[in-house]
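Please find one structure pasted underneath; my questions will follow.
Of the protein chains in this complex, one is absent; all others appear in place.
Entry: subunit A
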Amino acid sequence: MNKRRITIVSVLAMAMIFLSGCGFPGLSSSSDDTIRIAALNTTEQQILASMDQQMIEHYTDLHVTIISNLGSSNVSFEAMKRGDADMSAARYDGTDLTTILGKTSSGNPKTDSETVKKAFQKKYGFTYLPSYGFADTYAWMVTQATAKKYNLNTVSDMKTHASELSVGLDQTWMKRSGDGYPAFQKKYNFSFGTASPMQIGLVYDAVSAGKMDAVLGYSTDGRISSYNLKLLKDDQNFFPPYYAYPVATTKILKEHPELIKVLSKLSGKISVSTMQKLNYQADDELKEPSVVAKEFLQKHNYFEGSND
């Protein structure tokens, strides 16, 4: 009798798991009150995604799951378009202008960002929420020794030695249209001797260890200051401004209007130097992005009372 009862219970339990179909308990995979945040495989994105997650969970009863390690901002865009994700931890207006919308920068960051916001709202139904407050951009960087050896101050200075230089590039930047490597070669009118596509997190170590002469990295990375790297000035203004914004689908904002208020609390709160510090903690001090985000939010009391 007892055995039969166990059989019945286990059959029922299995049937329940089966019936719950897509919603697996404990994984918050997909249900109405779950917000899915897309994040790229960069430290910065993962910290920001964790911040958004913890802010939302602190102020609302919603559940949040992070879809992490996406390969490029195009992938995260497609994920939102398909409905796999409800928001992106951070999109950079400069990237969206040149890659998604296929336009060139007008030279005025403000007009550019207005163009992107309007086009995203109209074309895709995505809402740009208020910016975190910092701009991240691609920057060429070299060690101080290399800078001295070739007398480098600006990107154009690399032209005379370009054929002998070996450089490391972000693998997503290498092939993308708009502001990618092909456009760069056209604008600056030179290309490098060897250009190796690399995982973005590795370029800083590669250049400081002397394995590369110059690399293209993110200006917000904490390792620039800790390795004392020299940033080369983008004298032709090739890279448009990349202000970082949380972007959500208009649909999810309609269903959960409180999200706007919660995420606006972070608006303007993260400066470039703050972001560099946070990135550095995760990249160099053995802390996970979610832990870095938690410490930052707790230190600021979850921005209680700001932007209400």
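Observations, loosely collected:
Quick note on the criterion: contacts are C-beta pairs under 8 Å (C-beta built on N, C-alpha and C of every residue); 3 or more make two chains touch, one makes a residue touch a chain; residues count from 1.
Note that in this section contacts and distances are computed from a predicted model.
Only one of "Glycine betaine carnitine choline ABC transporter ATP-binding protein", "Aspartyl/glutamyl-tRNA(Asn/Gln) amidotransferase subunit B", "XdhC/CoxI family protein" or "Molybdopterin-dependent oxidoreductase" fits the UniProt record of the hidden chain, and that name is "Glycine betaine carnitine choline ABC transporter ATP-binding protein". Between the chain not shown and the residues A:L202, A:L231 or A:V272, the one that touches is A:L202.
Remark: the residues of subunit A touching the chain excluded from display are 14, 17-18, 22, 24, 26-27, 29-30, 36, 38, 41-43, 46, 65-70, 79, 82-85, 199-202, 204-205, 223, 282-291.
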